[in-house]
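Note that this complex is displayed minus one protein chain, with the remaining chains in position.
As written, the chain order gives the labels A, B, C and D, with residue 1 at the start of each chain.
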Amino acid sequence: MMKKSANTGKWPAAVFLAALTALWELSVKAGWVDAFTLPAPTSVLKALITELPGLRSHIWITLQEAGVGFLAAIGFSIALALLMDFVPLVKKGLYPILVLSQTVPIIVLAPLFGMWFGFGMTPKIVIVMLVCFFPIIVSLLDGLEAADPDELHLIEGMGAGQFQQFRWVKFPGALVNLFSGIRIAATYSIMGAVIGEWLGGTGGLGVYMLRVRHSFALDKMFAAILIVVVLSIAVFKAIDLLQKILMPWSADREN
Amino acid sequence: MMKKSANTGKWPAAVFLAALTALWELSVKAGWVDAFTLPAPTSVLKALITELPGLRSHIWITLQEAGVGFLAAIGFSIALALLMDFVPLVKKGLYPILVLSQTVPIIVLAPLFGMWFGFGMTPKIVIVMLVCFFPIIVSLLDGLEAADPDELHLIEGMGAGQFQQFRWVKFPGALVNLFSGIRIAATYSIMGAVIGEWLGGTGGLGVYMLRVRHSFALDKMFAAILIVVVLSIAVFKAIDLLQKILMPWSADREN
Amino acid sequence: MTSSRKNRLELVGVKKTFEDTFAVSDVSLVLGENEFVSIIGPSGCGKSTLFNMISGLILEDEGEIRIDGAPVKERKGLVSYMYQKDLLLSWLKIIDNVALPLRVKGVSKKAARDEVAGLFETFGLEGFEHKYPHQLSGGMRQRAAMMRTYVYSKDIMLLDEPFGGLDALTKAKMQDWLLGVNSALEASILFITHDIEEAIYLSDRIYLMSDRPSTIKEEIVVDLPRPRNRDMMVSETFTQLKKKLLHSF
Amino acid sequence: MTSSRKNRLELVGVKKTFEDTFAVSDVSLVLGENEFVSIIGPSGCGKSTLFNMISGLILEDEGEIRIDGAPVKERKGLVSYMYQKDLLLSWLKIIDNVALPLRVKGVSKKAARDEVAGLFETFGLEGFEHKYPHQLSGGMRQRAAMMRTYVYSKDIMLLDEPFGGLDALTKAKMQDWLLGVNSALEASILFITHDIEEAIYLSDRIYLMSDRPSTIKEEIVVDLPRPRNRDMMVSETFTQLKKKLLHSF
Partner (left out) sequence: GCQQTAPEEAGDGAQGPSAEPEKVTVVLDWVPNTNHTGLYVAQDLGFYEEAGLDVEIIQPAEGGSASLIAAGQGEFGISYQEEITYARTAAEPLPVKAIAAIIQHNTSGFASPVEKGIVTPKDFEGKKYGGWGSPAEVAVLSGLMAKEGADFTKLEMVDLGALDFFAATQNHVDFTWIYYGWDGIAAEVNEVPINFILLQDFEENLDFYTPVIIAKEDTLSARPELVEKFLAATSKGYEYAMENPEEAVKSLLKAAPEVDEKIAVASQIYLADQYQADASQWGIMDLQIWSNYAGWMFENGLIESELDAEGAFTNDFLPKK
């Protein structure tokens, strides 16, 4: 309450970014850094504009891979968390394997992924899932474990079984955590698809980036990075919005 | 309370893993998969044993990079979260940049890292930090934001300034979230170092992996992966222990 | 024990220790069919702990808890229990908190809301159906928790200081409502309170607990006829009982 | 207003609305130097809201709140306030919860613990210093919160139903302790309670609030001499006041 002072809108980020960009432009233009090691923002923008028509199909491929993988990761995480929460044995058996799956650097596995899954969309989607599900499930499980024992007792006393406890107490209580995880995962989703495309393919922003880098076209490369960034931030924002809609009680709390 | 049934120890994971490994061994030995696409667990073990002496120095390098980067990430995240929590303007300005920093695939940045940080341990440590700080800070900030307004009012009423509010209410309340983040980050720490080494280096597990892959010694490659996995899980477990020690009130809660 | 009522609930030699806190030492009590029994005792003596054991949330260390004559190990869901804390779920609107027991049973959101909507007037909470718990005053939250307990009413009810945070007038209203509910539902009610007048006015019998480690120090039978009315509070019997209780404390 | 005391705290025409809830409509009251004033009113009428406004946690929509004669906008930390909820921090042991105001002031852990350790006996919580809040009973938590408020005592204190969850005996002990503190500290105390006898026994004056949207319905001066003792509770004045209050409700 009363703490409306923080409500200054989006301009601080914008101003900060603008300042950074200006400094960057200046450094290149003044020759402090060489244009072939770091292109000026204006060149990147120019490249973006001229390349955009050709980039459309690449963007579309990457978005599809990231979208499918990310949604699958969310669904998979929630289902798995439910299962792990219900059957402690599954949790004990699976949790270490989940951790394990994250400790293996994806790039190391790259050739193996190619060998096992080929070059279609599948391996990219698998990689996005692999990158995204972990933050979601770890956060969600931590949230579920932090459930208030008294609230659980209350609903158990109403005859609620495991699922009902999950539905009414554990899951709503863990929503903050779930969204933390989803927010982290969202950030990784587009990047995951790009990494996936590096492992082999015929299109997508990852393929595009490698090609333009090989042609020493750093401006185009940065244009592609810019697109990745914008797409990722769009996903991130969408998650924020979703959280506001799905957690009205906490939005309300601010008054 | 009363829910001690879940306390079945570690054997479910062990049994599950053992079963998986046995199946894997069988598939290779029976020729269902080619040994050059997936080496048998026994060959991996053999490679591990013969290579271990030579691997020691690589392991040590990777551990140093991962350790320094991870600790730096924790310190940096907490300090930054504190700053962002204190000065809403900084939060507004910086949060999008943090997100942005994660959406850029690290491998794209690799050449720039080389230019900026040279070719020693520094760029690897920077990559570990970059990979690790994000889950930590996102979780921590979400936890800080979820602080109970009534508890904040209470301590404000005692004349607590911003730092005191953080120290007594926000931070302890956000510890669950902080540990979620740290746990996710821990998992990424060793992998981050390996990726860093992959992008150029003279030692470390990443360099070792690249070399053995180049000569198609998949068994040695998997031996190195195994080491990465074991190291990562050790870090993960250490975090669990630390959480139990630092959050006695919630351990206590189980009785 | 008065009369020849059947025993719905019996505690025999129940004990409970938490780590180094010896909370309940040897408590035996009974609750008969359609009986209203109050428990009075010093703060921290173990009243809520008794309720937690009866409802099966924590296990007694020793002794036996019988329902309808037989020892029941798995007692969760057999009694309705209003906790000392209101325990309203912060993510549900008041109406949905109140309707929760119906939702758990599988009733649809709309049907459950419809079923509980009528109660809000009785409890003086009309207009607050669609607020969240943090938007209510302490006494209002307590009433909402009472409503929820009523919606889940089993024929054995445990009420832990249900009217502790209410003003005299509201409390009187709630007490009379509870008396009505009790005779209508034919429920057996075990009631914790710190209000001696309230205990006398509502109960058939009163157990007085000692300080920790607690036992039943005294059992007092309330010889007031039913149905009760507020005029009885100035009767000789009432005043005598009150004196006795204050004295025994 | 009795006598010629200085006014420590004044509310003039204070109003507060939450969204669609018109909670406080035009409340004016005063609290004199070293005075003990109680507020009684129906559940949900806006008593806690008044306290929240006085302590500066929420802003009044209209009207003015004056401390020592001058309107003060930034009132946080000027008064000590015991909330209706106990608000013990779950991650601190009871002793650290109680010592919190000292820690906030910068006192070291050891010194702060030493300073508050002596209080535990007075509050009947000896032996529970190193428990966590969830290991205490409701009444014990309330007493711990009272201790914490006392540790932070400013000379204006706001107490919101501090003894609501206590049994008669413990409550009596706490009341007498509070009377002692009041005269020793020369504090000015504003006190919310639902217990009419408590209000009379402790107060110099009592404000009676109406239902929501609330105003001050009546101000009653308690003509009992100080120091008070329990024998006064059967005096004629006491009984008259009690009748009057019950009637005015």
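By definition in this document, contacts are C-beta pairs under 8 Å (C-beta built on N, C-alpha and C of every residue); 3 or more make two chains touch, one makes a residue touch a chain.
None of these values were measured; they are calculated from a predicted model.
Enquirer: What are the shown chains that the omitted chain is in contact with?
Expert: The chain that is not shown is in contact with A, B.
Enquirer: From the list A:F133, A:W198 or A:F222, which touches the chain that is not on show?
Expert: A:W198
Enquirer: For the chain that's not shown, point to the residue among B:I59, B:A73, B:V169 or B:V207 touching it.
Expert: B:V207
Enquirer: Among A:I125, A:A160 or A:V207, which residue is in touch with the absent chain?
Expert: A:V207
Enquirer: Where the complex has a chain not shown, which of A:L45, A:L63, A:M115 or A:L175 is the residue touching it?
Expert: A:M115
Enquirer: Taking the full complex into account, what residues of chain B touch the chain not shown?
Expert: 34-37, 39, 107, 110-111, 114-115, 118-119, 198-202, 207, 210-211, 213-219
Enquirer: Suppose we count only contacts with the excluded chain; which residues of chain A make the list?
Expert: So the residues of chain A touching the unseen chain are 34, 36-37, 54, 110-111, 114-116, 118-119, 198-202, 207-208, 210-217, 220.
Following the convention adopted for this analysis, only the chains that are shown with their structure count from here on.
Enquirer: Find the geometric centre of each of chain C and chain D from their Cα atoms only, then give the gap between the two centres in Å, rounded to an integer.
Expert: 28
Enquirer: Please tell me the distance, in whole Å, between the geometric centres of chain B and chain C computed from their C-alpha atoms.
Expert: 50
Enquirer: Going by the contact rule already set, what residues in chain A reach two or more other chains?
Expert: 1, 253
Enquirer: Residue numbers in chain D touching 2 or more other chains?
Expert: As it turns out, chain D has residues touching two or more other chains at 18, 57, 85, 135.
Enquirer: Show me the residue ranges of chain B that touch chain D in the complex, using the header's touch definition.
Expert: So the residues of chain B touching chain D come out as 150-151, 153-160, 164, 168-169, 172-173, 175, 247, 249, 252-253.
Enquirer: Give every residue of chain C touching chain D within the complex, in rising order.
Expert: Against chain D, the touching part of chain C is residues 18, 21, 40-44, 46-49, 84-85, 124, 127, 135-140, 143, 161, 164-171, 194, 196, 246, 249.
Enquirer: Within their complex, state which residues of chain D touch chain B.
Expert: Contact set of chain D toward chain B: 52, 55-57, 76-77, 79-81, 83, 85, 87, 89-92, 100-101, 103-105, 132, 134-135, 152.
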